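As you look at this complex, bear in mind that one protein chain is not there, while each of the others sits in place.
Labels A and B are assigned to the chains in the order they are written; within every chain, residues are numbered from 1.
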Amino acid sequence: MRYADEFRDPDKARTLVAEIVRLAAPLAADRGRPLQIMEVCGGHTHTIFRYGLKAMLPQELIEFVHGPGCPVCVLPMGRVDNCVALARNPNVIFTTFGDAMRVPGSHGSLLQAKADGADVRMVYSPLDALQIARKNPGREVIFFALGFETTMPSTALTVLQARREGIGNFSLFCNHITIPATMKALLDSPDLMLDGFLGPGHVSMVIGNRPYDFIARVYHRPLVVSGFEPLDLLQSLWMVIKQIAEGRCEIENQYTRIVPEEGNAQALAAVGEVFELRDFFEWRGLGSIEHSGVKMRADFARFDAERKFSMPHLTVADPKACQCGDVLKGLIKPHQCRVFGTACTPETPLGALMVSSEGACAAYHQYGRLTRTAQPAAAASA
Amino acid sequence: MNAAAAGTPPLQPAAARAPTVTLAHGAGGRAMRALIERTILPAFSNPLLAPLEDQARLSIADLAAYGDRLTFTTDSYVVTPLTFPGGDIGKLAVFGTANDLAVSGARPLYLSCGLVIEEGLALDELARIVQSMGRASHEAGVAIVTGDTKVVERGAADRLFINTAGIGVMPAGVNPSAARARPGDAVLVNGTLGDHGVAILLARNELALDAPVLSDCQPLYSLVAAMLAACNDIHCMRDATRGGLATVLNEFAASSRVGIRLREAALPFNETVRGACEILGLDPLYLANEGKLVAVVPGPHAGAVLAAMRAHPAGRHAAIIGEVCAEPAGNVILATAIGGDRVVDMLAGEQLPRIC
Partner (left out) sequence: MCLGIPGRVVEITDAVNKLGLVDVCGVRRQINLACVVDAEHSVAACVGDWVLVHVGFAMSRIDEHEAQLTLELLEQLGEAQGEINAMQPVT
């Protein structure tokens, strides 16, 4: 696979790991603790676990802090309840990406609603949802629009296409969220301890690298925008650590083959035309964050499910036992959550972090068991 | 199927509608007899079925010629769509059950066939499927010797469900079991992984992907016989159907209380299947196969078994993909292409495509 396999080369991985270890060792020694690097994006969390990158990096030198960049994981229960209510309407065809179907609301997930007879359909693209609308003129087709800035352009362009064709039975339930506002909220958090960031490569593909400037300038943390193959992540990690070693604090781009410095003009234009910032938006586990979500502009009211259908604003508290918020902020590791692996498992998820395959908890549960149980033995033989 | 249908199709004149299965076909009377004699019997044709008694009568002496233990298994097939690239539900129902017998080392011999048909299924579609079963039984060397036909009301079954039960006989001295994997054993598969799972996903067309992926549906007995000829003490053997390779290996690791280490670089994949998995964010280790087995073989014999597999049409892309170790007991570890290690766990629920 071109532009993928070359970035999975084990020899280059070994080289990068050796460089990382060489640079990180004195830095960790100085601090008396490992360097703490946050990968913001759920896709990065997935790469780290799927390729076993954690096991390749000495845990006394580097610690990955898993950030909240998984739009499925941070969906508040109230919004899931809204989805289920919409889907239960017999005239509605509710379309969604696959991984959103299992997120638990207070009365079940979309998958459960489907089992109960609601017409819930999985799609790969919002364009497929629009096609369903064309083919079913007598039904209302709603697309569950979630995701960061990466996915906003595809939703926006779909709505613009719907408007061009005069399609009247298509709308979005908009749950798009923004990364920079979220990162600011994290950085404002007093108990957060981070040395640097691996930045979200595909968000940057849309918004460019300038929106992260404040992180270096105001919060004095280096950030490297990273691709998603294992070599991309390792190279980005190396670049962040190199900055720390050299006393620099900049926004750098490792993913130059895909990310243009200024982002994608056409994508940003479409997003700007269709969406505007909400004053605040609720994130599961993190509470309300200012300017962290978008809604549809008034011009597009007839494509906005929130205006078309009466939907109560539901604030549903997370289950008491949930420590999703602390995990999302990187304060505790998944296995340190009191219900991890017991009341909360992939089969019986209490929180969305256990449902989505990018959720830190699901990743830990599926991939990470042995790294933890093996630690005492490894330490003894090291 | 959900009840929110878009409205009834316009009525067509009777002559224009293709003949369909009706409740009368399942009522036990003339219509059913006609269906069996005209459509089903010719497709399955064999002398044991022809008398159409309520039961098939099989000679014990004939069975004993093949070995010393009777093997008996059953499986139900509910796949949608009924026909897909590389096969159909009928072919699956024959090969799937025959393979469940074959992976014990048994010679599959006889199948039963239970059909549950939804009223309204086109008769010629039913005919195509039972003919496919007939051809498959011939290819697999089994006879469908008894069966049952039921027709249920519209909505009570998803077009067609098939159950097949199978009988085979194991030769003496052969005894693969999930509990017999031992440190030092080699893990082998007979070819590319995930083909069936991707073929079905694409055939459902919810994702609007177009790719020339065929289900790998095929009979495995003669491959197994060739493997046993190379090494008559194969420790474990299973076909990697629902849940894929990862599920079978976890079952072996748990039952045998051993660790299994896989090498990602050694896993055989069809490029297009890999591409589909990358687009959808699916892990091919968990996708269903319908013509692939996983075998655990004593280390010193691995080379001979591999050679025997590669010499056989059902094993051209066979590979040694890993080994059994003492630790970590009960777990399957993958040495990833990049040089790291990760756990390959049991699947929790159904795998859904991701966009993240």
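Observations on the structure shown:
By our rule, a contact is a pair of C-beta atoms (placed from the backbone, for glycine too) under 8 Å apart; a residue touches a chain by one contact, two chains touch by 3 or more.
What you are looking at is a predicted structure, and each value in this text was computed from that prediction instead of being measured.
Shown chains touched by the undisplayed chain in the intact complex: A, B. The missing chain, though absent from the display, is touched by one residue of B:L48, B:V152, B:A165 or B:L209; that residue is B:L209. Within the set A:P34, A:G52, A:G201 or A:P346, the residue that contacts the chain not displayed is A:G201. In the complete complex, the hidden chain is touched by one of A:A267, A:M296 or A:C361, namely A:A267. Note that of A:Q161, A:S189, A:S288 or A:T345, the residue touching the chain absent from this view is A:Q161. Contact between chain B and the absent chain runs through residues 208-212, 271-272, 274-276, 278-279, 281, 354-356. Summarising the interface, chain A meets the missing chain with residues 1-4, 6-7, 9, 11-12, 15-16, 18-19, 41-44, 69, 71-72, 97, 124-128, 146-148, 150-151, 153-154, 157, 161, 200-203, 205-206, 228, 231, 235, 254, 256-260, 264-267, 270.
Convention: only the chains that are shown with their structure count from here on.
A straight line joining the Cα centres of chain A and chain B is 37 Å long.
Against chain B, the residues of chain A that register as touching in their complex are 1, 4, 8-10, 13-14, 42-43, 46, 49-56, 70-72, 90-91, 97-99, 101-102, 117-119, 121-125, 128, 131, 136, 138-139, 147, 151, 230-231, 345-347, 356-358, 365-370, 373-374.
Residues 2-4, 6-7, 206-209, 271, 274-275, 278-281, 328, 331, 333-334, 336-343, 345, 348-349, 352-356 of chain B are the ones that touch chain A when the two sit in their complex.
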